[in-house]
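Contents: one structure, followed by commentary.
With one protein chain withheld, the remaining protein chains of the complex are depicted in position.
Think of it as A, B and C in the order they're written, each chain with its own count starting at 1.
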Amino acid sequence: MTTNGTHPPPPATDAAHGDVFLELNDEGKAALADFAWVGEQYHRGAWAAHAGEYIAVVRRQVVGVGGDPAGLRERAARECGVPPGRVVVSYIDSPNDL
Amino acid sequence: MAKVRVEVRNHPLARCVGSESPTPFGLPFFRPSDAARVIARLPWYRLLVKVVVLPADADPLTRPVEIPETHSPPAILDTGAPLTCFPATLWRQFAAEIRWLDQPPREDGEPWRMTILGGSWTYRLGRVRLGATDINGRWLDAATTVAMFLDEPPAGASRPPRHAILGLRTPLLDRRRVRHAGTTPDDLPVWWLEDDIP
Amino acid sequence: MSRVRLRTLVERRVGYRWPSDRSGVPLTIPAYRLRTQLVALSPDADPYDAPPTDLEQFRRIDAIFDTGAPLTVLGHGRWRPFASDIRWLEQVPTPSGQPRRLTILGGSWTYRLAQVRLGVTDEQNRWLSAVWTPVLCLDPNPTTDNLALLGLRTPLLDRRRVRHAGTTPDDLPVWWLEDDAVG
Partner (left out) sequence: MTTNGTHPPPSAIPRDPTDPPDQQYLPDSWAPLLADLRWLDEQYNLGAFEAHRGEHVAAVSLAVVGHGRDLTELYERVARELGVPPGRVATVYVDELLFTE
């Protein structure tokens, strides 16, 4: 994982070791990239202000924050013009969650 | 050998203590022999597997070309949980793929409950077809898993888990291993869920 | 390479029926827990030696093997028998001055942070050498006094793997904790 949030293609040695990769379409790749970006930013502490809430992300942009993940997803999908399944909705652990 | 990289996520516990360290994560403490009393931190982690819910009647060898986020929640890899578990906020999004099972009624007529220390929640039992992927698009073939699907608790009741929990009894772990493979350059542990090849 | 076998205990069998089944006979799913037998060593024991042979001490801990727990957690009733072997760590005061609390879903408990030298054994007398492991030692509380979780962050899991290796003839899953020989 590079620092700018992009992901290099898996090294060929992985395939040589028998890894199975999905052949995702562009939408599938984009959703996975957003999911990865949320994780990277999490490790930098970027979501600290949203601990205990859900964030919605599309194209590496936070497009919503709240406590109702379903409503957040619907709203984000509508506003971004994407299917609900394209929106990455992630719960940000709070210090009160083990 | 098929495998997926398990996402390692720092737990934010105790991030709230001032700005004495550039690292926001970890439980702060003083080393016993450190006269200078420099604050050390003990990071906590969670292991998350991005499970993928497939249609119940999907061909066993189906490999999706697109994974709706509604159907691919990260689940805590939890050997301490006997069964897999989904909170209502998650399973409602893929409810159409669940094959519900009946449970024999309790003698007192009350619903079945799952209890973890201080919390207790009602649930329904069901089956769902789960595969697993990672941020690089690796894939572990799907298998049908029995899981507990938690009801939304009434207002004021104890809060249910926010994450899905991938428990011990899932065929996703059968003949597989959870492997710690060292650390990244920025000192995060590397974990894999992979086929067990003797 | 070393390994120990984890113990598989059946906590209960969850009954269910297919909705279409009119026979009235419920099926069951066994709900298992993985347990392991930890051994707490005294701080001055030889790091590479086996635990004492005289059995005069009672320092075993029957713990749930729990990758869902970020840290090892011991209730008061579990750490009290070997309290003299615990290395306590001084914690940074919280901004409120209140004791630190561990919150798990519905409950919240005060604790002290410590280190314990933990090794692992199994019922075939295999042994994984002891290492210093961070432990949350909970204060006395009836709800948690008997809690014992071997959590994720322990050197006992470093460069190791947890492996499901099939089932026994009576259909119990077989799990190993072992050195990672793959490299």
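Here is the rule we go by: a residue touches a chain if its C-beta (ideal position, glycine included) is under 8 Å from a C-beta of that chain, and two chains touch if they have at least 3 such contacts.
These figures come from a predicted structure and were not determined experimentally.
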| item | value |
| --- | --- |
| Hidden-chain contact residue, picked from the options C:84, C:98 or C:125 | C:125 |
| Residues in chain C touching the chain absent from view | 1-3, 7-12, 14, 31, 33, 37, 50-51, 53-60, 62, 64, 77-78, 80-81, 121, 123-129, 145-146, 148, 172, 179 |
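By definition in this document, only the chains that are shown with their structure count from here on.
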| item | value |
| --- | --- |
| Chain labels contacting chain A and also chain C | B |
| Whole-Å separation of chain centres (CA-atom averages), chain B against chain C | 18 |
| Overlap residues in chain C, where contacts from two or more other chains coincide | 69-70, 104-105 |
| Residues of chain A whose C-beta touches two or more other chains | 95, 97-98 |
| Residues on chain B engaged by chain A in the complex (per definition of touch) | 1-3, 7, 9-16, 24-25, 46, 50, 63-72, 74, 89-90, 92-93, 133, 135-141, 162-163, 188 |
| Interfacial residue positions of chain A with respect to chain B in the complex | 1, 7, 10, 14, 17-25, 27-29, 31-33, 35-36, 39, 42-43, 45, 48, 51, 69-70, 73, 83-95, 97-98 |
| Residues of chain B that touch chain C when the two form their complex | 11, 13-14, 16-18, 20, 27-32, 39, 42-47, 76-83, 100-104, 116-120, 125, 146, 158-161, 165, 168-169, 173-182, 196 |
